[in-house]
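Missing here is one protein chain; the remaining ones are kept as they sit in the complex.
Let's turn to chain A:
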Amino acid sequence: MKFTLSWLKDHLDTEASLADICDRLTMIGLEVESVDDRAVFAPFVIARILSAGQHPDADRLKLLSVDAGPKVNDGKPLQIVCGAPNAREGLVGVLALPGTYVPGIDTTLSVGKIRGVESFGMMCSERELELSEAHEGIIDLPSDAPVGTRYADYAGLIDPVIEINLTPNHPDATGVSGIARDLAASGLGRLKTTEPARIEGEGDVGVALAVTSKTCLGFALRRVSGVANGSSPEWLQKRLKAIGLRPINALVDITNYITFDRGRPLHVFDAAKVAGALQVRDAAAGETILALDNRDYTLPAGTCVIADDNGVESIAGIMGGEHSGCDETTTEVLIESALWEPLDIARSGRSLGIITDARYRFERGVDPAFMESGLDLATEMVLDLCGGTPSTRIVAGVKPHHPKEIRLPFGEFERLTGLASTPDEQERILSVLGFVPHREGEALVCTVPSWRPDVEGKADLVEEVMRLKGVNEIKPAPLPAHSAVNGRILTTAQSRDRTARRALAARGMVECVSYSFVSQAEAEAFGGGSPALKLANPISADLSDMRPSLLPGLIAAAGRNAARGYGDTALFEVAATYLTDTPDGQKRVAGGVRRGSAGPDGPGRFWSGTAPAVTVFDAKADVFAVLEAVGFPADKLMIEAPASDWYHPGRSGRIKLGPKVVIAEFGEFHPKVLKTLDVLGPLCGFEVFLDKVPEPKKKATRTKPVLTLSLFQPVRRDFAFVVDETVEAGRIVRAAEGADKALVKDVRVFDVFAGASLGDAKKSVAIEVTLAPAERTLTDEELEAVSAKIIAGVQKATGAILRG
C-alpha cells in the first residue's frame, strides 16, 4: 500500500515530521517498507533564457545565456549549450547545475565542453526528470514562474511516497483515510476525513438490475448523464503516478483514486455500451470476457460476474471488461459500488490468476457501511471533474451487516500482555479507533466498527490497545524456572542423530544438507517414486519426488563436487527419508558416501603411501562406527549379502536384527544406478536406519557391571582353514567363537587368500584365536583339547580342512 505525505495530510491534521510519521506507522503495526522522500528533485531550479544564439560549430545546437536568480553564479548569467528545438529567448524552464544528478539520463552533471564550447548546466526535459515520456523539448513553464526557486516546490514534486507492508488483517488500512485514523488514534494528529454528502439525484438509472449471485452482499448503481470524460486534473494524476498507477481518463482515475483514498473499489460502465438489464449472477461454465488488462479469460462456473445481453461485462470485485469500459467518448456513465463475499472473490481471483487492487481489498473485507457513501463520493467527484447530472440510485441485494459485540474484561489486557492498563485508558483507545464501548460490570462491551471485519474476540481488542498504547511499554519479565537444574531434554532418537553426526564427522566425513526432494528417476532408482509422494507443483522437474533414501542426493553431491575438480569426497547426511505420506512413513536415517580414495585415513597420493580406492569395507566401517556411537555395537549382529538392488550385488551387505529388521545397508553401488545418476565411481556408501535401532534398556542405577580381571595371561593360537570360495569368513569366525564360549575371547581373521595351490574354487582363511583362561594357566593337554574343539567346530560348520 503506497500513498504520499500530502495525501495523508488530506485526512490527518498533524505537525509531525515524515520520520516521526514513519516510525509511528511501523510501531502501530503498519510497517513502513520504504520511503521515497523525492530528494532527487531538490537541486533543480527554475531559470529564464535571456538569449538563445547559434553554437559556432554545430547547426543544431544553441548557445544560451540563462538567468537562474541571484543565488546562482552571483546572479550572473550562465552559458549553457542546448539542443532543444523549443529553446528560445524568454522561455522559463528547469535548470540542472553541475553536480546535479539527473535521473532520466542516470548521470551526474559536470561542466562540459560541447563542440568546443563550455556548458555550465543543462536545461531539462520532462523525461530527464522522469516526470513523463515527453522529450520533444525542454520544460516550458508559464512566464511568471519564480526564477531562482526550487522547481520541486513550484511543481509540488517533493511529496514523499510512503509504502507500507500490509498484513492480511487490517482491511481498513488499504485506504489512506484508514491509515490516518490509526495514526490519529495513536495520538499523532487529528482525523479530518469528511463523510461524503448524500446525493439524491433525479430520474431513473435507466438500466434494470437483477441480483442472483450469493457472492453479492450488496450492489449500488447510479447513472451520471452528460459527462465529458477527458484527462483527470494534474493533482489527481500526480497522486496516481506517485503510487505507481497510470492515469487513464477522469472516470477511471476517480475509481482508482477512491480505491486508495478510502479502500473502496468501484467500477464504471459506459452506459451506452450496456445492452438490456445488468445481471449480477454466477457465470456458466465456459463464459469468457476480454478484461481491462486486454486478456481473454474463460471463467470457471460459479465466478460471480456482472453481465448484460451481450454477455459478461465485468468480473465481480476483480476486474472490469474492455467492452463496456469508459473512454474519452463516454457521455453516460454507470457507477457501481458493490460488496462481495470475501472468500468467493479470493477463490475466483486465485483460479483466474488475476491480482488487482480491487481483489486485494474485497478479499480482505471492504467496509459494508461505506457502500452507498462510496457511490456518493464517486458521484461527487464525477460531477466535479466531468460535469453531468446524476440519477437516483438503485440499491439491491443488500445482506444486512450485524455489528459484532465483544466483551473485554478489564483484566484481560494485563493477563495477556503483563502490562497494566486502566479501564479508562482501554475505553479511550478503543473509542478513537471507532469501537463503541460501554461498561458492563468489570468489562467493556465493545461494538466493532464495520471496517474491522478481522476483529473477532477479546484477544483482538487486546492487540488494538497494545499497539496504540505502545508495545515498548511492555517490559520483559523472566519466565519462571521449573527446576533449579534442568535435566536431559533430548529423546534417545534426537540424541542419536547428534551422536551419529559427530561420529561420522570424526571419521573425516563432511556433513551436507540436501533437499528432501529428488527427481523421479532418482527416486525410482532407490525404491521410491510412489504417486503419493510426488509433488503436484514441484519447483523444477529434478525436484519432484520426496526422497526414499539419502543416497541419491549424496551421490549426486559427490558427482557435482567431482565435476568441480574435487573427486575425493566423503559426504554424509543425517536426515529424514519418506516411505509413505503419513507421519510414520518418515524415517530417520544416517547415510554417507565416499568417492575416489576418500577412505578414513585421508585421500589421494602421499609420500608414505597412496590411499586406495574406496570399497565396500570403508562403508561397512562407517556403519559400525555409527552403530557403536549410538550405543548399539554391531559386532554380534547378522550380516547378510547382498543389500538392496541399488547396491553392487557382490559387494554389499545388510545388517539385520532378527529375520526381518534391517538396521543398516552398505556397499558399492550398482553400475546401472550410477549411470542413471550420471556419476562415476569409485563410490561406496551406506545407510543406517536409526529408527530401527532398539532403545537402550532402562536401568535402575548407573553403576557399571563389576570388572573381573583374570590373573592369567591370554594365549593366542593361529589356525588356517581351506574352504570353498563361497564360504563366508563370518561363519568361520562364529564357529570358532562358539567352540568354547568360556575360553575363546576373540577371533580375528588375519589372512585370506586364494591360489592354484589350494585347488579350484578354494580359499584359505587364517584366524587368530585368543584364549583367556580365568582360573589357571592352561596345560598343554587343555590347549590341545580346545584347539581340537575349534577345528572340529569350524569343520562342522563350513566343511573346512585345516591346512597342514
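Note that in this section a contact is a pair of C-beta atoms (placed from the backbone, for glycine too) under 8 Å apart; a residue touches a chain by one contact, two chains touch by 3 or more; residues count from 1.
By definition in this document, contacts and distances are computed from a predicted model.
Of the options "Bacterioferritin-associated ferredoxin", "ABC transporter permease protein", "Phenylalanine--tRNA ligase alpha subunit" or "Ketol-acid reductoisomerase (NADP(+))", which is the UniProt protein name for the chain that has been left out of view?
Matching "Bacterioferritin-associated ferredoxin", "ABC transporter permease protein", "Phenylalanine--tRNA ligase alpha subunit" or "Ketol-acid reductoisomerase (NADP(+))" to the record, the invisible chain is "Phenylalanine--tRNA ligase alpha subunit".
Among A:284, A:490 or A:661, which residue is in touch with the absent chain?
Missing-chain contact among the listed residues: A:490.
I'm checking contacts with the chain that's been left out. Which of A:356, A:426, A:561 or A:798 qualifies?
Answering carefully, the residue with contact to the hidden chain is A:561.
Based on the whole complex, identify which of A:142, A:244, A:441 or A:583 touches the chain you can't see.
Checking each option in A:142, A:244, A:441 or A:583, the one touching the absent chain turns out to be A:583.
Please pick, from A:150, A:534 or A:731, the residue that touches the omitted chain in the full complex.
A:534
Determine which one of A:261, A:313 or A:463 touches the chain that has been left out.
The single option touching the absent chain is A:463.
Quick one: which of A:187, A:602, A:671 or A:759 touches the chain that's been left out?
If we include the chain that is not displayed, A:602 is the one touching it.
Which chain A residues touch the hidden chain?
Its contact residues with the unshown chain are 26-29, 31, 167-170, 343, 346-347, 350, 363-364, 415-419, 457-460, 462-463, 466-467, 471-472, 474-479, 481-483, 486, 489-491, 494, 498, 501-517, 531-539, 543, 546, 553-554, 557, 560-561, 564, 566, 569-571, 574-576, 578, 581-583, 585-586, 600-602, 606-608.
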